[in-house]
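The other protein chains are all here in position, but one chain of the complex has been omitted.
On to subunit A.
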Amino acid sequence: MAKTLEFLTRTRGHGKLHWTDWFTYAYLLFGILLMFGPVVWLVMSSFKTDAELDRFPPRFLPYAAQTVELEGYSKPLPLYKVVAGDLTGETVAQVRRIGLTSQVVRLDAPEEIIKINLKDREPIERISIATENYTDLFSKFDFLRFFWNSTFITVVATVIMLIVNSMAAFALAKYKFSGRAAVMAMVIGVLMIPQTVVLVPLFIVTKELGMLDSLWGVIVPGAATPTGIFLLRQYMLTIPDEILDAARMDKASEWKIYWRIVLPLSAPAIAVLAILAIMWRWNDFLWPLIALSRSENFTLQLALNSFQGEMTTQWSSLLAMTVLTLLPVAFVFAFLQKYIATGIASTGGK
């Protein structure tokens, strides 16, 4: 298609953009806005004060009213610029607001209260980053606990999964044994029945094993994935058997062959699977929702979801927590997006 278009544009003279090119770039620009825009908006909003979050229409940058501490007033007072009436041009501090009138004081004479019309004043604001949204997470909520739970589950589950899956993939790729076809059929069978449809018995098995409402109850049931076996087996099939035979000549045990030869040679596939596993586990929601019930065991995703009910009015903390949950993903994306893309394309998701 590109060549066809090149041919078509050439007949219209060199360097000129065809309408399809305009469409292409317009589409891509719109794509950037639609895909990144909401995330940028979320991040910007997470730095806004409660008052600014309530403001309609919302503004892009986080502003906050400038305040001043005056003698005789316990709270800092917001500053206003008067734009009409007797005091035009002066800067005043607002003591309180009653209906459509605003009671203000001059900065140099805080005792004398002047009443002015609400419309006659404009707030004095500056860009200010409400870092308390973030610091509150640590003081008001047990954010570190959720973060630790999520990290622990992700790291341990990924390591277990990589070891167990690569062992099985090694057996299926490098040995001819009776029953191999049956095991492969079983792996495909498991692929067909996703976790989402065996929730009830999975819950009961986990409960019987005493792992319910513990982090292990989230880690272990998902540790053996058919996708992982497939991906690793396909890759291990490309490793020549001669290398293995040479090692056997040197009296290497089968375990050494797996651990010291095949596994390091499969590093690219392992890396792809590791990234995928980390993403799956970090973002996992349904199974932790069922397996974990005490909030001290919650993962970030669960905490975020349960707090959105409790904190409907407290968007400030919720937004900050969302940003922190999204941060590791953004980092992984920034550094590894190429590998993730190929990995996901080659496994067909999960």
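Here, a contact is a pair of C-beta atoms (placed from the backbone, for glycine too) under 8 Å apart; a residue touches a chain by one contact, two chains touch by 3 or more; residues count from 1.
Heads up, the rule we're going with is that contacts and distances are computed from a predicted model.
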Options "FAD-dependent oxidoreductase", "Hydrogenase maturation factor HypC", "Extracellular solute-binding protein" or "Sugar ABC transporter permease": UniProt name of the undisplayed chain: "Sugar ABC transporter permease"
Of A:I114, A:I129, A:A224 or A:A247, the one touching the omitted chain in the full complex: A:A224
Identified contact with the non-displayed chain, of A:V68, A:I124 or A:V155: A:V155
Touching residue (missing chain; options A:F47, A:F147 or A:W315): A:W315
Residue among A:K81, A:R106 or A:K256 that touches the chain left out of view: A:K256
Residue numbers in subunit A that touch the chain omitted from display: 1-8, 20, 24-25, 27-28, 31-32, 34-36, 38-39, 41-42, 45, 53-58, 155, 159, 163-165, 167-168, 170-172, 175-177, 179-180, 183, 186, 188, 190-194, 196-205, 207, 209, 220-224, 229, 253-256, 258-259, 279, 282-283, 285-286, 289-290, 301, 304-305, 308-309, 315, 318-319, 322, 325-326, 329, 332-333, 337-338, 340-341, 344-345, 348-349
